[in-house]
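Here is the structure we will look at.
One protein chain is absent from this view; the other protein chains keep their places.
On to chain A.
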Amino acid sequence: MNAPHSFPEADRGELVDSRFTVPGMRCAGCIAKLERELPKVEGIAEARVNFSAKRVALRHDPDLAEEQLIEAIEALGFEVQRLEDNPLGRDDADRRMLLRATAVAGFGMMNVMLLSVSVWSGAGGVTKQLFHWLSAIIAIPVIAYSGRPFFASAWMALRHGRTNMDVPISIGVLLATALSFYETATGGVHAYFDSAVMLLFFLLCGRALDAMMRGRTRAGIDSLLGRMGKSATVLAEDGSTSRVSAEDIRPGMVMLVAAGEALAADGEVIDGSSAIDNSMLTGESRLEPVGLGAEVHAGTINVMAPIRVRATAVANDTRIAEIARLMDEAGQSRSRYVRIADRASRTYAPAVHTLALLAFIGWMLAGVGWHQSLLIAIAVLIITCPCALGLAVPAAQVVASNTLIKQGLLVKDGTALERLAEVDCVRFDKTGTLTLGEPRPDLSTLDDEAKPIALGLAQNSRHPLSKGLAKALLAQGVIPASLTDVTERPGEGIFAMSGTTPVALARASETSEHPMSEIRIGDRRQLIHFADPLREDIAETLHELEALGLETELLSGDRKDAVEAVGKKFGLASSAGLSPADKLDLLNGLKSQGCHPLMVGDGLNDGPALAAAHAAIAPGTASDASQQAADAVFIGERLIPVAKAVQVAKATMRVVRQNFVLAIGYNVLAVPLALAGLVTPLIAAIAMSISSVIVVGNSLRLAGAAK
């Protein structure tokens, strides 16, 4: 499928792989474009797209620098980011392991069932013996292989003196297998291999679904990460430049910071003047003009023109690092959260084990002998084994997370849904959360002649204001004018010829609080004002949250008047001028009052609050650290996914509780049969499958929960 590209065979061994994230790929055309056009670039041997993860893997000549590869991808019209080391690789290995175990369990279940059905339908004598032995030969290796995830987890829990869902499962499976083997060896009547393998298969289905849901949403979040200043272009004394990662920058190094780039270290401007977007760090939406000698901080974005910055504080001494420390401490409480399945098993497991023990003692007292008593006790364990219980939680959560993906919300994992369902108040950040966090032009000042020219110019620039302008004009269906002699002068603007008229999109000659550009056509000049608009559906979202019984408030680091204006517009209580530590204190205050706050924020300054909140949601444009701290990430311009998240999470927990009732209900019906010694493998198999199917079916109702 790749375009053929001849590459000297001798060089093959020296090729290296690089991976990039291209969040903008949306269709087959994008895949074809990337895979066909990139290998035409000198030095690139092969391009392979992973559409699900929005990634491109390139095999290329080691001489080719990362910057050149990025340029090559950008030349095709895609936004691209370097892919940092993937911290999620371990998750991937877990998922593969679970899928393999599920496949093996499925194979074992089908074959053992085949044999069991013959036994149930009346095979007797030697045939029955043979089938029991065959079942044992298939089931024992399958259980040894597929049961490992449960055995390992149960062993871990027991060693730490705890119990979880996997303890009763492991005990049930192991005892059932051991008893069945004994029965087979001594020519007994019943063997429960089918129940043991079927139990493992159903449970593994639940686990694999859970892992796949995490994999899918993480891939989405992964593709959004990596926008922040994790590296910088450093100017050496001999004038050469090199890319240095943030942790290797030393004080005194001179960084070249391009327009639109994030700073990787704190420093002092030594050349050039520009404006800095501090919103990630402080929540302040106003751009801060910086000139010679001005102090700038890591994590802020240089908006206007390239500057040179001498690093003064690096790595752990930057203001970002301080926020990271706050986040670490604030995040501790969340790791102590106990999942609902484990809470259920804490009461369920002892009850089941006591019941089995009582059955054994009871039948011993009744005088049926230890063999018969043990048989009945194990039948009780098998019939109460939480097969449907194991599916009750993951099945509901997988359906819910798929529903939310369609709404534009990626939930990281199951505990996030459980915690989202418990929130009782919401705290919003302003800049980047209630607002879009990117400059949008006011197009009303442009006439029909200026629009195509503005678009033609803007498309040739990587400046954030130009990008915003191009996006807005394209959305209006404007066709770009064809321009010649296009040149971009850093700090001034972009200049070109339209026919014989000189045109330019330049820095505005006036200055103001909000960013502005100026379009020049011949002698005519028009100002374009940029603003960071509010999301369209804030009122609707607040209304839905209110309907769910949640109280809302605005917490912002921005100026008082800007915050109060927004607060008044939507009838929100607001606090302004808050530092990251202030927000953290407010959140901790709420928690100490017994509230379960949901924090919605994007900036680094929200990081500690996001980590401390009972649940947290960040927009897709948020800083990496905030997305890592959040439980869910919403994509796009609408805020409504925040309300949908809470709504679906609450519906999910309702379904989970119903599932528990259904699953336990089945057990309650079956346990008397088991206690009476009437449970045959056939009854166990039927009870197990029906309760599992009902639980899965009930969970599927969540598909419409976001309506």
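Here is the rule we use: a contact is a pair of C-beta atoms (placed from the backbone, for glycine too) under 8 Å apart; a residue touches a chain by one contact, two chains touch by 3 or more; residues count from 1.
Methods note: contacts and distances are computed from a predicted model.
The complex appears with one chain absent; UniProt names that chain "Cbb3-type cytochrome oxidase assembly protein CcoS" among the candidates "Cbb3-type cytochrome oxidase assembly protein CcoS", "Spermidine/putrescine import ATP-binding protein PotA", "Methionine/alanine importer small subunit" or "Fluoride-specific ion channel FluC".
Of the options A:Arg96, A:Arg162 or A:Lys406, the residue whose C-beta touches the omitted chain is A:Arg96. Which of A:Leu58, A:Val104 or A:Ala157 touches the hidden chain is settled by the complete complex: it is A:Val104.
Only one of the listed residues, A:Leu15, A:Ile70, A:Val117 or A:Leu134, touches the absent chain: A:Leu134.
One chain of the complex is left out; on chain A, the residues touching it are 1, 26-33, 36-37, 49-53, 96, 99-100, 103-104, 107, 110-111, 114, 126-127, 130, 134, 138.
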